[in-house]
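A single protein chain has been omitted from the complex, and every remaining protein chain is retained in its original position.
After this line comes subunit A, so read on.
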Amino acid sequence: MLLELKNIYKWVDQGGKRIFLLKDLSFKVEEGEFISIMGPSGSGKSTLLNVIGMLDDFQEGAYTFLDEQVHSMKDKNRSKLYKEYIGFVFQAYHLIDELTVYENIETPLLYKNVKSAERKALVADMLDRFNIVGKKDLFPSQLSGGQQQLVGVARALIAKPKLLLADEPTGNLNSAQSEEIMKLFKELNNEGVTIIQASHSESNAAYGSRIVKLLDGMVDNS
């Protein structure tokens, strides 16, 4: 088992009213799964992904990641854990505008203190694999949306994560580009990377091995 969420509650207080973002949510992920989380806007897809990705806190419940208790962990260890095992892909790509393609992909390695020679080799492999060697010195603004997301995925994968979290990875892309990314995900999953993606689209969700439906912060079992 890769991770388990048990009875997670997350809420915000707004104007004296408590609004639940996640409500008694329990969720289990095995290694090698490809999960698509679906649900309408505001159902808590992004929140769930952020919680799993340790970018966000929750108020109640237990979160176990690779047999470690995330909820009772210190910030420092948590960020170590997630630097090691988790990669993120965003709908809006979130590439750093001031860095070239090459440098964007390289950045996670810098924060992991990987040596220069090794970094070069890893980034070169990644560029090769995604067929973007020719674009390595371009800046994000010089790329199309699909290409930018490709770089985003490459960056998420460079540190060899066990888990790839993708929040609407194809939300800003046209259908051809979407399909390309989804095929890539499938391929990655076959290689052993666990993937959790949030998606609106049925066709994208179909690439997954399991679909989890969310409604108002709860898993919709209907």
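Here, contacts are C-beta pairs under 8 Å (C-beta built on N, C-alpha and C of every residue); 3 or more make two chains touch, one makes a residue touch a chain; residues count from 1.
Going forward, contacts and distances are computed from a predicted model.
Novice: For the chain omitted from this view, which of "FtsX-like permease family protein", "NADH-quinone oxidoreductase subunit B", "Carbamoyltransferase" or "Sarcosine oxidase subunit alpha family protein" is its UniProt protein name?
Specialist: Cross-referencing UniProt, the chain left out corresponds to "FtsX-like permease family protein".
Novice: Which is it among A:23, A:71 or A:94 that touches the chain not included here?
Specialist: The single option touching the absent chain is A:94.
Novice: Among A:83, A:200 or A:213, which residue is in contact with the omitted chain in the full complex?
Specialist: Counting the whole complex, the residue in contact with the absent chain is A:83.
Novice: Could you please point out the subunit A residues that touch the chain left off the display?
Specialist: Contact residues on subunit A toward the absent chain are 50, 53, 55-56, 79, 82-83, 88, 90, 94-99, 103, 106-108, 110-113, 155, 159.
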